[in-house]
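All protein chains but one are shown in place.
Per-chain residue numbering starts at 1, and chain names A, B and C are given in the order in which the chains are listed.
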Amino acid sequence: MSAIFRSLDEALAGIGDGAMLVVPPEYGGVAMEATRALIRRGLRDLHLVTLPASSLQADLLIGAGAVATIETSAVSLGEFGPAPRFAAAVTSGKIRIKDATCPAIHAALQAAEKGVPFMPLRGLVGSDLVARRPDWRVIDNPFAARDPIVLLPAIRPDVALFHAPMADRNGNVWIGRRRELATMAHAAAKTVVTVERIHDGDLLATEASAAGVLPALYVEAVAAAPRGAWPLPLAGEYPRDEAHCAEYARLAATEEGFRRYLDRYVYARAAA
Amino acid sequence: MSAIFRSLDEALAGIGDGAMLVVPPEYGGVAMEATRALIRRGLRDLHLVTLPASSLQADLLIGAGAVATIETSAVSLGEFGPAPRFAAAVTSGKIRIKDATCPAIHAALQAAEKGVPFMPLRGLVGSDLVARRPDWRVIDNPFAARDPIVLLPAIRPDVALFHAPMADRNGNVWIGRRRELATMAHAAAKTVVTVERIHDGDLLATEASAAGVLPALYVEAVAAAPRGAWPLPLAGEYPRDEAHCAEYARLAATEEGFRRYLDRYVYARAAA
Amino acid sequence: MPAPRPDGACRDEELLAAVILRLIAGLRHVAVGAQSPIPATAALLARHLGKGQPFVSLLSSARHNFFTDGGRELFDCAGQGRVDAFFLSGGQIDGAANINLVAIGDYAAPQVRFPGSFGSAYLYYVVPRVILFRLEHSRRTLVNKVDFISAPGTSPPGVYRPGGPVALVTNRCVFAFDRQRGRFRLESLHPGHTLEEVLDHTGFDFDRPERVPQTPSPSPEHLDLMRGVVAPLLAEVYPQFAATVFGFTRQEQS
Partner (left out) sequence: MPAPRPDGACRDEELLAAVILRLIAGLRHVAVGAQSPIPATAALLARHLGKGQPFVSLLSSARHNFFTDGGRELFDCAGQGRVDAFFLSGGQIDGAANINLVAIGDYAAPQVRFPGSFGSAYLYYVVPRVILFRLEHSRRTLVNKVDFISAPGTSPPGVYRPGGPVALVTNRCVFAFDRQRGRFRLESLHPGHTLEEVLDHTGFDFDRPERVPQTPSPSPEHLDLMRGVVAPLLAEVYPQFAATVFGFTRQEQS
């Protein structure tokens, strides 16, 4: 079996304090078991990039004090309401926020994927987002007269972290149609993946299975973590744990409640 | 069955004289049966864009007089030598050529895919390609000091044409890992696809099969054309017909030989 | 099983889905964001009635989502001009159709922080028919001027702007948006609501006809389809909504 297979804690060793970490949206395969392990380890000062939005994962990391800066198009618990720890941290000034819009984060990671320093994007002109992002530039489209267009600098994360259904023994990871996971991995210096299971075969062997694969070339470490997206869903595998997400929203509404949540579901699981 | 299914000739009706047509490389699913049908129909004045290179398909279209302009990073018969009709047409000035490099064509189509007017690309600076492409611009990277970088205008083809193993009854097309076919379809106004067979099911029904699908949303017409890439290969289906390709290279070396090839393999097949 | 209801009665959500059904009539492709159950109801109903047309993309659905190029495909598709309608909301919406999904108060030290702009700062510019949707119709939400412009309602000449708002749907009424004038116009009042009430609860100035019509209720046929056909589809993505509004609960988790 490939040397990229590790225990969960070993796989996460490459995510250090201060790292720029990119993570997928709720429906894209969120490495929640890994997120709890990082919080137990006391990770600090993350520059968290969400591709493009996040829910429980970002709220949990922020509430636990692991995040210094977040670049995001939104953090929300969806049907379960606003993300309480995110909102509290932003209003109290505890974290720095770089407000973006979904396609801007996609495009900035595609710039890194393509090895170019920037990407153009339509929209945005005249929005207060541009006013609040001095790292974005508005230029005149060189191919037309008086046509303002925004250029976004490439985002080059230190680490991409996500959860997937499986990896084969060579370290090729099944991502299916969640192509943004490939973009994340291409854009990041290192990619750490947790998986439900190890596939005993070669995912690249047939055209049919190869179509949904992130090749091992881009993968630094893989760790098995069954139900590793819990309580979030994993497409084709299991749905969201609605009751748990409702409980989180209820508890995380207050700082004390959030501490109880951490004790019960993050720290206690390590002891168990 | 979806209304996008047509006979081959009906499916090709949307490719008119003077169209900008984008086609894939030899290993990407080349619609050769459709190409022969277009030549029989007497198609003229194509602006042919190859994503990024071409072999028999471009040489055949050029030799048959269907091409006014070609934008390409290369036309070659690979192991079978140079592309003779391409070389003859360029040296005699019968076609206009816009010389490019592979990633430039990928990027320019991705610009159209993303709805942006241009894309930046590294490399190129100081090459004679830039000198011969007044439609390309060299600008100073706005995010750094004295860092020249090339901007490529978007390529927005009228039609994308390719051959794939199958489409389902809703018109979803299996492209596997040939993701450039999705980019072609996204970038083009219309997409025409020939397929080996119709899949009697829904390719989007499972995560496993959905990963390799171009959704019907992007597809204008699908026609069944068994062995429709012949004599070129189709990944996972059949290899190149080596003997036939060698015969083509031999015949196409002269104008008269090329005419014999057309009579035997293009016009005769319509009569048969 | 949908809970039985008194004959002819119709919930607010059903009325609003019927409004949206009319606003998306005849389109080729309707996309619905992650937190828009009422627009999703309308879009799935339109697809059922159209026998597979329009294409409907529910972004957080696995089943009702034909995108296969990852999260960027919605935005690429919209940039290509292939998304005909989308739905946006706002913590604040003002009379020029500017929307604020970011914060109330000073951006650097906000009183209230909303989730963020999502795709609005792009889709609002490029999707031809953007339908604004805000159930809570109050002076808190419909304001004279937003504190933060996530995306502007209109753009000056020269700015690439093939898209923009066409309507604002609330729990009290429907406004149409006039892009030339940059103003809303009251289109219809929902049953049981009055012009005075709307004037009282709207923080911005708007145009109105001399006589404001009533918002038509959904037909019994459409109501039956929402409850019987659409609700089970919705439950995949909006289980709480499907349960609360249509009384539909999934029997098994897939």
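Here, a residue touches a chain if its C-beta (ideal position, glycine included) is under 8 Å from a C-beta of that chain, and two chains touch if they have at least 3 such contacts.
Not measured: the values here are computed from a predicted model.
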item	value
Which displayed chains the unshown chain touches	A, B
Options B:4, B:23, B:67 or B:83, residue touching the unrepresented chain	B:83
From B:13, B:125 or B:268, residue that would touch the chain that is not displayed	B:125
Sole residue of B:28, B:63, B:153 or B:215 that reaches the chain not shown, by the stated touch rule	B:28
On chain A, residues whose C-beta touches the chain left out of the figure	112-116, 170, 172, 179, 182, 186-187, 204, 207, 210-218
Chain B residues that touch the omitted chain in the full complex	24-28, 51-53, 72-76, 78-79, 82-83, 86-87, 90-91, 93, 99-104, 106-107, 110, 121-129, 132, 146-149, 177-183, 235-236, 238-239, 242
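Just so it is clear, only the chains that are shown with their structure count from here on.
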item	value
Longest centre-to-centre distance from chain C, chain (CA-based)	B
CA centroid of chain B to CA centroid of chain C, Å	40
Where chain A and chain B are represented by their mean Cα positions, the distance between them in whole Å	36
Cα-centroid distance, chain A relative to chain C, in whole angstrom	28
Overlap residues in chain C, where contacts from two or more other chains coincide	62, 67-69, 75, 79, 126
Touching two or more other chains - residues of chain B	114-116, 207, 210-213
